[in-house]
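Report on one structure; see the data block that follows.
Only one protein chain is missing from this complex, and each of the others stays in its spot.
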Amino acid sequence: MVHFPMAGLVVFPLLGALVSLALSQRWRTLMSFALILALLLNNALLLLQFYSQGMFNEAMGNWPAPLGIELRIDGLALIFSLMSAIVASICALYAYVYLRPAQLKLFWPFFWFLWVALNSIWLSSDLFNLYVGLELLSLAAVGLVALSRDALSLAAALRYLFAALLGSIGYLLGVALLYATYGTLSLVELSQHFSLTLSSSVALGFMFIGLLMKTAVFPMHSWLPPAHGGALTPVSALLSALVIKASFYIVLRLWTELSLDSAPTSAGLLMGILGSAAILWGGWMALHQTHLKLVVAYSTLAQIGYFMLIFPLLSDTNPHASHLAFQGGILMLLAHALAKAGMFLAAGNLLFCTGQKDLHSLAGLSRYRPLNIFAFGLAGVSIMGLPPSGGFNGKWLIIQSAMLQSQWQWVLVILLGSLLSAAYIFRVFSYTYQEVEGGDRFKQPSPLLEWSALSLSVLSILLGFASMLVLDLLPSHSVVTQ
Amino acid sequence: MSSYLIFAYGGVGLCGIGVFGFILHTHLLRRLIAFNLLGSGTFLILVGLSQSGRGEADYIPQALVLTGIVVAVAATALALVLIRRWAALTQHATLPEDQGPS
Amino acid sequence: MNELIDLTLVCILLGLASLSLFTQSLFRAVMFFILLGLILALVWIRLDAPDIALAEAAIGAGITGILLLDALAHLRATSNTPPQLRQLKQPRFWLALISGAGVILLLALAISEPLAPAVALDLQVSENLTNSGVTHPITAILLNFRSYDTLLEVAVLVLAALVAVTLRQSDEHPVVNEYLPNPLLHACLKLFFPMIFLVSMYLLWAGAAQPGGAFQAGAVLAAAFVLFYLVGLKTQLAQNDIYLKGGWIFGLALFVLVGSMPLLYGQPFLTYPDSQAGIFILLIELGLTLSIGWILFSMFLLSQSSPLQKKDSP
Partner (left out) sequence: MSLLAILQSFLLIAGALMFCIGSLGLIRFPDTYTRIHALTKADNLGLGLIVLALILNVESVALALKLLLIWGLVMIASALSGHLVAWEADEQCIPLCQPGETERHLESEDE
């Protein structure tokens, strides 16, 4: 039974996909929720197994790497798997209430394939397997965006699809060069032989460009706001919270496993500059949107920028500081996943109340739908990085690391970005506090919708108190410098 | 120069042309063709380059390319479905931002 | 001499690629692209990769070509602006040119470096081939050593078909079977159908020891289904949602089932029982062939049902 929990992360969602395609409506829903429960349980088992035996690998088909594909559970993979389990199950609950039956019927298989792809990416330590996982993820995400079937979301889906395809090919080009140079696809084995020659730099360059395009880092971001802002609400939450994290996760994995922190600092600097531009540009654009969901989507752009600031701070000269930056980045990623999912769900509820997309229509909601505004606000606290929240702890660790390495420019960027995010979130609030005449003319979302949004927001705050619990899962010096 | 390497360079050319076309064209079908060229170029590099390192057929990259081709076809089919639906709804085969003043 | 052939092939390849991107007529562009696929099949032969050549001819050129042509017929009514290469002042052109040239330059630089692979993976493949249940290395890699990749890849295919269903118009009528009422076609196809199925199954069977396998066989099967449809034979099966989706997931379900069986015996996911790997691989491949054929066919079929409303004014 030792092999069960790890394979379960892939098998259960695959079963979910099969079941949701094959069964009739009632059984589909029932089985889907049963499988979600099974997956949550599975994650808990895996956590226990990890506590008892630490990091472990498993060879698919009993063929060890480099010949076969090995899955790996380490702290990072486990954190991301737990994160996706929590966010996905709450989003599924939300979708079950929110979507119309015809939409729900199509939502389930896409949702399950998305989860398969996410888990396969978190676990994989094989370059080509990551490519297949990425493609599965992109196609599932594109399908989810196209779920609402109107012209706007179709355009968004097409834009997203083309960006994602180009990104995947960039990644695959890099894999091709790396395989030709080192003769292996296993990340572990690659890290043993890796040296930063011309061809491997070119390979990594292509891979990073492709992956960052899929993550929507600053100059390659234009596909994200319409896709995330225009999709159905539970889909937006899934995309913003989880999907963009997957390609970023691969960048992070490559960077740390191949010890790129000892590479010339220009690469890290470039990533930092892109990140800073994303923070400022995303914040600025979020401040000027008139649609609520676009505000939240642009806020995602800005948040991606913070993750990028990890890279200039990872260096082998100061292991302590770079470890702080790594921990801070992971916390930011987690906090963003919870908070952004909560924010999107809350925004969806607000839009449901008013029936309009415009920010002006929010007037009066604070008085009549305080619970939703509260959920939105709690998520906003974490996004802005106010204490006590996961977002605050993450930002604080990154700032600490930047100060220790006296890279003050990043501190400045983070402070500016926080100001911007405070501005765009309070701007939304200011609309809701406007008094309107005519009393309560808003629709009332079902309590399940309200509470699922609130629970995610609360979790993002709780993360602020439980940060150490999460960070303990990471190896004490995950950025090992050989 | 081994024939493997020649085709790897051919793949490089295909990639370049593919990227050029992908960025230049606004017509979605042409963009899709460009993506497929890019994919074929990548596959050629993958097989050609790793075989030129060994000097004989290497089955691992060949198997990877087989997987890659199927994935590319799936992506192409998906893109075509989207493009058609988009064209049916809007009578355009380009994205709104590329349509320009008309 | 051989280099001369290779160089000629590369030149044809690049020429066709440019033509397929930059001819004015979209129809010709698609034609050049299909032609490119056929030339690529030759190139794969020259690269000692007959499996890929088969797949490229059947899937890359064949299926992609059919889908592209089919889409083209539906896009006729859209405003088709031909590529404007002469607008040199457009920043987009310069961006494209710089990116294209940059990619070529970087890749060429990277390729020109001498290679010294540290790991000899192909040796490991040939060492473990006897335990894999098949004698053809590529089938061994695809369905045993790296079967996890293949599992996810089949999921990608199912997903693509799923999007096609998602976007089907809700108000549409059932597929009108617009078959070709040509007596000669019917007569010849009756002759050909058994042969096509035979070829498909042969490809599947041969995959264990020679080039071939589930994907090539599936593509051939899909072609047979499309021909079935064209001559107006019963394709009512595909109208039924249950059969349609059941056909898609059959292969994937079988794969998952066989793959997770060893979990109950305390072995890793996707492990085949000792000395019976060959049978299980054949079983999975059979399921995959049927599903792949069905998926590719239903892609074609589903696209038939959403004809483009003709524009009133040009």
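As written, the chains take the letters A, B and C, and residue 1 is the first residue of each chain.
Throughout what follows, a residue touches a chain if its C-beta (ideal position, glycine included) is under 8 Å from a C-beta of that chain, and two chains touch if they have at least 3 such contacts.
Just so it is clear, the structure is predicted and the values come from calculations on it, not from any experiment.
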item	value
Among the chains presented, those that the missing one touches	C
Full-complex contact with the absent chain, from C:Leu38, C:Leu69, C:Leu97 or C:Leu185	C:Leu185
Which residue of C:Ser25, C:Gln90, C:Ser126 or C:Gln276 touches the chain not shown here	C:Ser25
Positions on subunit C where the hidden chain makes contact	24-25, 27-28, 180, 182, 184-185, 188, 191-192, 195
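What we mean here is this: only the chains that are shown with their structure count from here on.
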item	value
Mean-CA-position distance for subunit C and subunit B (Å)	13
Chain centre separation (subunit A, subunit B; CA means) in Å	28
Distance from the mean Cα position of subunit C to that of subunit A, given in whole angstrom	31
Per-residue multi-chain contacts in subunit C, two or more chains	107, 111, 115-117, 121, 125, 146, 149, 153, 156, 159-160, 163, 167
Touching two or more other chains - residues of subunit B	15, 22, 45, 49-50, 52-53, 60, 64, 67, 71, 74-75, 78, 82-83, 85
Residue ranges of subunit C touching subunit B (in the complex, touch as defined)	2-3, 6-7, 9-10, 13-14, 17-18, 20-22, 26, 29-30, 33, 36, 40, 43-44, 46-49, 51-52, 55-56, 59-60, 63-64, 67-68, 70-72, 74-75, 77-81, 83, 92-93, 95-97, 99-101, 103-104, 107-108, 111, 115-117, 121-122, 125, 137-138, 141-142, 146, 149-150, 153, 156-157, 159-161, 163-164, 167, 213, 215, 296, 299, 302-303, 306, 308-309, 311
Complex contact set, residues of subunit B against subunit C	1, 3-10, 12-27, 29-30, 32-34, 36-37, 40, 43-45, 47-54, 56-60, 62-67, 69-78, 80-85, 87-88, 91-94, 102
For the subunit A and subunit C complex, residues of the former touching the latter	1-4, 7, 10-11, 14-15, 17-18, 21-22, 58-63, 66-69, 102, 106, 109-110, 113, 116-117, 120, 128-129, 132-133, 135-136, 139-140, 142-143, 146-147, 149, 154, 173, 177, 180-185, 189, 193, 197-199, 202-203, 205-206
